[in-house]
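Here's the structure we're looking at; comments come further down.
Shown here: the complex without one of its protein chains, the others still in place.
== chain A ==
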Amino acid sequence: MTTGLTDDSVIRFARGVRLQHDRVRERWIIQAPERAFIPDPIAAEVLKLVDGTRTLGQIVAELATRFAAPVDVIGHDVHVMVSDLITRQVLVA
């Protein structure tokens, strides 16, 4: 499922899955079929950049700038996270 994920892959949410702000509990949640996940703070930052037009590389670059961190370190972590979320049918590439 995760083969072929590259910096050029455009990342989007699977149909029926979205990131949403829960105003009552003041936190981000992933709304999905018959369940809601709570993303950790880093995952929430990644998912906020998933808009169906940005590539994985662009998402990594934005995060690297925002958090003043090396691209290769962030890139590895984001790759692993996105692969996992694809396996869990949250994201598609």
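As a working rule, contacts are C-beta pairs under 8 Å (C-beta built on N, C-alpha and C of every residue); 3 or more make two chains touch, one makes a residue touch a chain; residues count from 1.
Throughout what follows, contacts and distances are computed from a predicted model.
Asker: For the chain omitted from this view, which of "PqqA peptide cyclase", "ABC transmembrane type-1 domain-containing protein", "ABC transporter permease" or "Carbon-monoxide dehydrogenase small subunit" is its UniProt protein name?
Answerer: The record names the chain that does not appear here as "PqqA peptide cyclase".
Asker: Residues of chain A in contact with the chain that isn't shown?
Answerer: The missing chain touches chain A at positions 1-2, 14-17, 20, 22, 24-25, 29, 31, 33-34, 36, 86-89.
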